[in-house]
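Here the complex is missing one protein chain, while the rest keep their positions.
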Amino acid sequence: MRIVLYIWRQPHRDAPGRMVRYEVAKVNPDMSFLEMLDVLNEELMNRGEDPVAFDHDCREGICGSCGFMINGVAHGPLPGTTVCQLHMRHFRDGDVLYLEPWRARAFPVIKDLVVDRSAFDRIIAAGGYISVNTGSAPDGNAILIPKEIAERAMDAAACIGCGACVAACPNASASLFVGAKIAHLGLLPQGQPERYRRALNMVAQMTQEGFGSCTNIGACEAVCPKNIKLEVIARMNRDFLVASWRARREARVEGFG
Amino acid sequence: MSTAGVSVRGEPAVRFYEAAIGKKIVMAVTGFILFGYVLVHLLGNLQIYLGPEQINAYARFLHSTPLLLWGARVVLLAAVILHITASVQLWLLNRRARPVSYVMEKDPPAGYASRTMLWSGPIIGAFVVFHILHLTTGSVGLPYRELDPYHNMVYGFRIWPVSLSYILAMVLLAMHLYHGLWSMFQTVGVHHPRYTPWLKRLAAAFAIFIGAGNISIPVAVLAGWVRE
Partner (left out) sequence: MELNARLPSGPIEQRWDRCRFEMKLVAPANRRKYTILVVGTGLAGASASASLGELGYNVRTFCFQDSPRRAHSIAAQGGINAAKNYQNDGDSVFRLFYDTLKGGDFRARESNVYRLAQISLNIIDQCVAQGVPFAREYGGTLANRSFGGALVSRTFYARGQTGQQLLLGAYQAMMRQVAAGRVTLFPRTEMLDLIVVDGRARGIVTRNLVTGEITAHLGDAVVLASGGYGNVFYLATYAKGSNCTAIWRSYKRGAGFANPCFTQIHPTCIPVTGDYQSKLTLMSESLRNDGRIWVPKKPGDKRPPNEIPEEERDYYLERMYPSYGNLAPRDIASRAAKRVCDEGRGVGETGLGVYLDFSDAIRRLGRKVIEERYGNLFEMYQRITGEDPYTVPMRIYPATHYTMGGLWVDYHLMSTIPGLFVAGEANFSDHGANRLGASALMQGLADGYFIIPYTVGDYLAGTKLDKVSEDHPACREAIDNVRCITKRLLSIKGKRTVDSFHRELGRILWEYCGMSRNATGLKTALARIPELREEFWRNVNVLGTNEEFNQCLEKAGRVADFLELAELMCLDALERNESCGGHFREEYQTPDGEALRDDANYAHVAVWEYQGEGRRPLRHTEPLTFEYVLPTVRSYK
């Protein structure tokens, strides 16, 4: 089958970019979307043209490297699927597809479809962990965790940090990503001591990185390849609210002391 | 390109409002106050169906307790100002967060209501100004008699463009309330896979009740069911 692509080409961060038309003539329906781009790139290189840059690594839908917009939808039309796991059999002969990088102030474009998502790493560094030094852990079974809690924590922990939530959100909000980590750690007993500190610090970092705010639209949930639910955002809000309240009270108590 | 660690400083309260979530929570709380007012206001207005004596007595009662009246007005004004300030700030923040838009835009999957908050808000705001000038201060040149809401409504709504604008504003208000109502729960952290769908239904019921209740008055006047 034949696919027509309009791809965002931008040589580097500070250069202007534009949509360029390409055609891939021999697309096999069993190819993955990225394999189709591999074919395009081989053709481009054989013609001496700069291949299209896109991030990808595991190609199994778990590393979170890949991702771009296909006709305005993050990771393309198949729900719960990263673009590396999207196969061409879901498209039709002659389809015209627009490929664009994630768009957000916090995700500057590096080249073509590649963006800089290091803001996510900085948000995790601000508090997305449980502070436990190597060697100081009690026996694994010393902490009993009800199965339901472990399952819910795992639901949230499944986030792959791909950034599709930010890309899909009309406000470029990172709430689903941040909420997922806050929910994962905040649900577990191990995560309780730092629960509110974590919420304050991660939210503050998210604000500083220039992400937008959540307006409860649900576009993030719809494109999330790991089906993370809006519930995690409510959890983040709640923890943040409680944390702010407590921080105030503690500040007041300290003031009197 | 290294990823530097970040330390977090600042007074808690400042930090609270600096964060988008803080602003959202302010919007949720003030929105809830405004919703409460709109509900009470509607219940007051529906007394029109009980005849002029009833509703005018209600108006006189309100005016006879200035502390309650002005207390409510101050709270409402503060809520409106905070609600609008926060929403404008968030709107600016969100615009800055996505400086380049997509060539291919796809509508997000959410309902119509959530995407219209941005312009239903200002229109409702403008309507409220007109509404106060019309029925509270009587300064837009429509028939107005001090402390006689029954007369004011009946004569006001007989003019069909006035009624129409009220009806349209109420449709928008209903949509605004529908998204705002369930969304305020999400914003303050109430979410449950089992109860949230019910919350949404409840929000819809309230929104429809308020919209339909308010719309019924001009319709009743135009149809001649309520008359002098």
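A and B are the chain letters, set down in written order, and residue numbers restart from 1 in every chain.
The definition used in the following text is that a residue touches a chain if its C-beta (ideal position, glycine included) is under 8 Å from a C-beta of that chain, and two chains touch if they have at least 3 such contacts.
A quick note: this is a predicted structure, and the numbers were derived from the prediction, not measured.
S.K.: For the chain that's not shown, point to the residue among A:Ala126, A:Val203, A:Ala222 or A:Ala247 touching it.
M.R.: Missing-chain contact among the listed residues: A:Ala126.
S.K.: Give the residue, chosen from A:Arg59, A:Arg105, A:Arg197 or A:Arg248, that touches the chain omitted from the document.
M.R.: A:Arg59
S.K.: For subunit A, enumerate the residues touching the unshown chain of the complex.
M.R.: 11-12, 28-32, 34-36, 38-39, 42, 45-46, 48-51, 53, 55-65, 78, 81, 85, 87, 89, 110-111, 114, 116-118, 120-121, 124-126, 128-141, 143-147, 150, 153-154, 157-158, 160-161, 184-185, 188, 190-191
Quick note on the criterion: only the chains that are shown with their structure count from here on.
S.K.: At what distance in angstrom does the C-alpha mean of subunit B lie from that of subunit A?
M.R.: Roughly 34 Å, centre to centre.
S.K.: Considering the complex alone, what residue numbers of subunit A touch subunit B?
M.R.: Interface residues on subunit A, with respect to subunit B: 6, 8, 19, 69, 71-73, 98, 100, 103-106, 118, 121-122, 125-126, 168, 170-173, 200-201, 203-208, 210-219, 222, 229-231, 233-241, 244, 247-248, 251.
S.K.: For the complex, which residues does subunit B have touching subunit A?
M.R.: That would be residues 1, 3-6, 8, 10-13, 15-16, 18-25, 90, 93-94, 96-106, 108-110, 114-115, 117, 179, 182-183, 185-193, 196 of subunit B.
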